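Only one structure is covered here, and it is reproduced in the block below.
With one protein chain removed, the remaining protein chains of the complex are shown where they sit.
Take a look at subunit A:
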């Protein structure tokens, strides 16, 4: 039986073929070639400016119909008196009694204040925005306000999912694919200057393609402080994208756990071209082993600076939480870097308890853009008489100050774990001092 050949079949094939060719040529010319050479046509910045205009328009619409407060719920004393001072302050005065029944008020009020607003739990969810940026995921309190806005949002969805997302996914695959293939090729070269040079170029190129895959618009400040060989680069951690952002501007040795699957393939390919530090799951627990490998790497001046995120987990970019002291014990120069994302264009924070990696990447690639600023801070070293923890806190304070983030002493591990008992014991100790310290008559009992 003769198959009925539609005359349009060949036409459709031809059209498809042509559009693919055009598509890929455009891709090559406007995105891949600039990525290779590290230049930019400025298209992304133009896009960003137009988005800002768009948000201003939507803000006007919202303001007219709906006023939203996103300030603090309660007024907290920024000048926190110590436990001792507050309790002395509270007592009835006169002769100092050992214990006053009103002491309980202090703990009571602090407790309820922390129920209403605490410094820690809000760091593990996405930051709330003051005005809507036309993404459903940040639509906290703006339900249907006006048809015009909803229409605008609808158009936004079409653009983001219909045009931007496929473009970005294509780029991402290209970038990752090239990374794996090219690093494997470079790995075949004998060790030497040529290999290092090629490996640097390959890494930079692929990361730049990935940056374009996310439509990331990054502003680098103070590039004269860029990390050098034999040092460790520390930065605040908001998402896995931090790596791409930093690595597209300089070459680093990565540190991490060995993964399986696609991640594992990438890791194995990367390590062929230049030495990265990948740990087996079991090795991660052994702190001495980790420290030794890091110091060995740092001692070799021909190797690239190590990139580490001392917080150990993703924080929502409004604050910097406790730095783990491991990387600060090694005794080499530390190059701090502060990364601050602009939440208006897309929230980069990875809430790993809520979303998996794939879901997260999907969110990233269907946002408007990722806009961030990177500040390279001047290098720091451990001073005389300073221990690792103090050094870590000093670096953390510098990063927080530069990036405009809150500097917290709390551990990022509180995202999943319970707070250590020792902190409660500290509070108890302080209060005991107030009780016992003020007993002058030394009542023996």
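The criterion applied here is as follows: a contact is a pair of C-beta atoms (placed from the backbone, for glycine too) under 8 Å apart; a residue touches a chain by one contact, two chains touch by 3 or more; residues count from 1.
We take it that contacts and distances are computed from a predicted model.
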item: Options "Calcineurin B homologous protein 1-like", "DNA polymerase DELTA SUBUNIT 4", "Protein YIPF" or "Translocase of outer mitochondrial membrane 6 homolog (yeast)": UniProt name of the undisplayed chain; value: "Calcineurin B homologous protein 1-like"
item: Residue among A:23, A:105 or A:197 touching the omitted chain; value: A:105
item: Which residue of A:120, A:169 or A:185 touches the chain not shown here; value: A:120
item: Subunit A residues that touch the omitted chain in the full complex; value: 69, 71-75, 90, 92, 97-99, 101-122, 125-126, 136-141, 143, 410, 414, 418-419, 423-429, 431-432, 435-436, 443, 445
